[in-house]
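Have a look at this one before I ask anything.
The complex is shown incomplete by one protein chain, all other protein chains being positioned as in the whole.
Coming up: chain A.
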Amino acid sequence: MVNPAGPHRLATGGQIDRTTRLRFFFDGVSYSGFPGDTLAAALLANGVRLVGRSFKYHRPRGILTAGSEEPNALVELRRNARREPNTRATTIELFDWLEARSQNRWPSLKVDVGALSSVLSPLFVAGFYYKTFMWPASFWEKVYEPAIRRAAGLGRASGEADPDGYEKTHAFCDLLVVGSGAAGLAAALAAGRAGARVILCEEDFVFGGRLNADTCEVDSLAGATWAEQAVAELQALSNVRMLLRTTVFGVYDGGTYGAVERVSDHLLVPAPHQPRQRLWKIVARRSVLAAGAIERPIVFGGNDRPGVMLASAVRTYLNRFAVAPGRRAAVFASCDDAWSTAFDLARHRIEVAAILDARPQVDRALADRAKELGIAVIAGAQVIDTRGGHELKTIVFRNGSNRTGELEVDLLAVSGGWNANLALATHLGNRPEWSDKVASFIPGKAPPGMAVVGAAAGHFTLSSALRDGIMAGTQAAETMGFAAKAMAVPQAHEEFDGVTPLSHVAASRSKSFVDFQNDVTSDDVALAAREGFRSVELLKRYTTLGMATDQGKTSNLNGHAMMAELTGKAISDVGTTMLRPPYTPVAIAAFAGHHRGKEFRPTRLTAGHGWANESGATFVEAGQWLRAQWFAQPGETDWLATVSREVRETRERVGVCDVSTLGKIDVQGSDAGVFLDRVYANTFSTLPVGKVRYGLMLREDGIVMDDGTSARFAPDHYMMSTTTANASKVMQHLEHARQVLWPELDVQLASVTEQWSQYSIAGPRSRNLLARLLCGAYDVSDATLPYLGCAEFTWRGVSARIYRVSFSGELAYELAVPATFGDAAIRAIMDAGAGYGAVPYGTEALGVMRIEKGHVAGNELNGTTTAADLGLGRMMSQKKDFIGRVLAQRPGLTAADRPALVGIRPVDRGERLRAGAHFLAPGAAATMKHDEGYVTSVAFSPMLGHWIGLGLLKHGPSRYGQHVRAYDPVRNGDILVEVVPPVFLDPEGKNLHG
């Protein structure tokens, strides 16, 4: 009878819930597993051992590991918009109705046409692309690169928007513990009991690390039971936070750590209001790196065949998941630790054909134990090849006397020893150091505040992990001022940790893989050595060793050790490549968090936004602000028609525009006037109270920075306005001037942009509208409020301000109320204007009207223009010093032929002008040498019935009446324009006075 739990599921044991059956699909076939399984465990339980095709040669691949270092078992998880490529089957927690598909195969996993490339493999050696696609050079862009790009990459992105949410969060602690194996739990216990704020992060979905996977005892308890008790104690401490499914992926400056929590990856869909993943920024005073170790494979012929597995992974599947990864096994190792795999297999009644230990001498005690269990031991042996097509059937080995033998096995457990998992210790640039004693790189200098413990430090036995953890946790707590009680080190049996590194079986003749994920073979490493790519950094780039999702966790050391052998160097001299964040791949979405789409950055809305929306506004982004661009009326389909109507109705009757986004800065203090004299090119100390003046501000280098008006409400109180775009820049500039340049002045600055909702009311009927609106709260007659007057008053219970200023050139006012009342105010304004035909207008009409009046704006204040260029040279006071005065006198800035502001109109009035077109003399060739300036702003003037523009033209003001070409090669424009004064409408300014 077929075992319903899967043909390879052991009858008892494992940290799985056998009472619940989970259904899942792999390549469309239905299987079942248990809660507590990974996808890899459940596949193995069901006898599925072929899970993918390799990247380059499409070789059949199985499951190598039981952790995040997995190079082979990469699958596409979920479907449609949730489809996620390259997820590691060894870390995917099984859930009901999980769907996964193998990658890099066509038409199916078993029959894969791409595997033909394996036949051509002599061609596809390292450097193949560099050597092959050299010539003809012209083929690179059109032929080679597109073809290579098509072949590149593993898995398919969904191409659809991710339907799930992601978020970011911050945490602070005294001690961050990375990893919850024996060392991590011991450190957390020591520091947690002392009262330190501890955060413990575990990338797996259970705490305990290898305590769950190995047959071991701590304080006379099964390792997993001890871990369970430690976790229970930690969870009861309010000062300890335990994060499961959370990978600390990076170490950054200042004790900052990045971590990603897979909140919902183990669910079919996230629960309501739950993100799929959460990015943690953790700031820790100290940290303990207890990330354990990663077992090293051995490079030998056919070492990538499904059924070849790391020895520790075999134990994990046996002990934690109650899965037998094979029926008849062999162990191939060069270290003591892998022998425990043979013993565990035997304990679970799985036949062990032999232990092949590459070392000529093996530990007597281990050999005795093997003998007791009836396991053959072949010392000095090396596996040189494997056979079996899609699954391992036979291994070929040589024994110590160089005699070849074969064993019929479907599982080969391999171990070349362990590599300390020290990645995080190197993120701030510290190089690891090679230790001959433990045959592993171990951390050199650790990042500030970090202690590396247990296997991550190269202390590979359980007892040393426990000792390290207690010591590091206690020390961290004490140095941070917590009173740690002395804590006994939990007792564990002594273990065997002998190892003689073996990276490569040189006697192998068939393809031997160093890097499974990138299909880098021993031949590739040898080729790199022959061709001079011997530095480990060059080796990486030439062969792709250690690239892609696993970043060489199982391959780097073997590759580097082989290079050491080939070049006759010690590993310590060859060194190793630097590891950078992230430790394992992190979805970009986790970094984006809530900031997707329109929420990419914050948006600022004026108080009148809701009203504008109701009134049919189309909005445009102006920095962070959204501003009404125009207000289309029913039936209007052409934006230009809408804008032209808004201009005409404003100039003929009255229009209302929300100008709240303009920067507003309160300038106060007894020296406010002196201060403004120094930051503006023109004089403000003489401005009477109740008056407004247009001001021009220069940068230190003499170029115009910003313009705007400043109003004086009291001898010691001005209110400056800036352009929307430059509001924060001007504020910074003023604060710099106040705090650094002239700290002796009594000046205080406050941004009040947000405080005031401000509406421009412009047009011949604006005064009528205001009179009706204000109902006597303030007299807007010309006598009380002349042009460039301002006042504060109380209107309908609120403080209001009024300024008689005009950007449109019409009789115009700006009315300001606190933003809390901005919505009520705009509705009241439009009500009052109903009888006068008032219309709302947006930024486009605002722009048209300022061009008609020749007022400069952002297009002209573009960071290259001087006051004289803009026709504002007379504003530069000769009587005082101010920022930018001296450098504005530089020869280059005062040259007579600098392009200066002019107006233009097409000679043929029916033609359209384009901003950005360059000025050329008629008949001159279109080259930079003949360039005479350019068009900065254009608009269709509904008042004149044709296009008009502003531009910067050499000797411009002396060329009124001349014709020049406006040449626009980008849009094939080349038209003749007439140079005219920049003020197109009402040059005498009669309209300003109504």
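Methods note: contacts are C-beta pairs under 8 Å (C-beta built on N, C-alpha and C of every residue); 3 or more make two chains touch, one makes a residue touch a chain; residues count from 1.
Methods note: contacts and distances are computed from a predicted model.
**Q** Select, from "Cell shape-determining protein MreC", "Transport permease protein", "Sarcosine oxidase subunit gamma" or "NADH dehydrogenase subunit C", the UniProt-recorded name of the complex's unshown chain.
**A** "Sarcosine oxidase subunit gamma"
**Q** Considering the complete complex, identify which of A:Glu408, A:Glu754 or A:Asp897 is in touch with the unshown chain.
**A** A:Glu754
**Q** Going by the contact rule already stated, which one of A:Arg18, A:Arg328, A:Lys729 or A:Arg796 would touch the omitted chain in the full complex?
**A** Residue touching the absent chain, from the options given: A:Arg796.
**Q** May I ask which residue of A:Val283, A:Val489 or A:Val674 touches the chain that does not appear here?
**A** A:Val283
**Q** Quick one: which of A:Met547, A:Ala828, A:Leu887 or A:Ala915 touches the chain that's been left out?
**A** Going through A:Met547, A:Ala828, A:Leu887 or A:Ala915 one by one, A:Ala828 is the residue touching the chain not shown.
**Q** Considering the whole complex, which of A:Gly165, A:Gly473 or A:Gly871 touches the chain not shown?
**A** Of the listed residues, the one touching the omitted chain is A:Gly165.
**Q** Residues on chain A that touch the omitted chain in the whole complex?
**A** Touch with the absent chain occurs at residues 165, 167-172, 197, 272-274, 281, 283, 594-595, 599, 601-607, 610, 625, 666, 668-671, 716-717, 744-748, 750, 752-757, 775, 777, 794-799, 817-825, 828.
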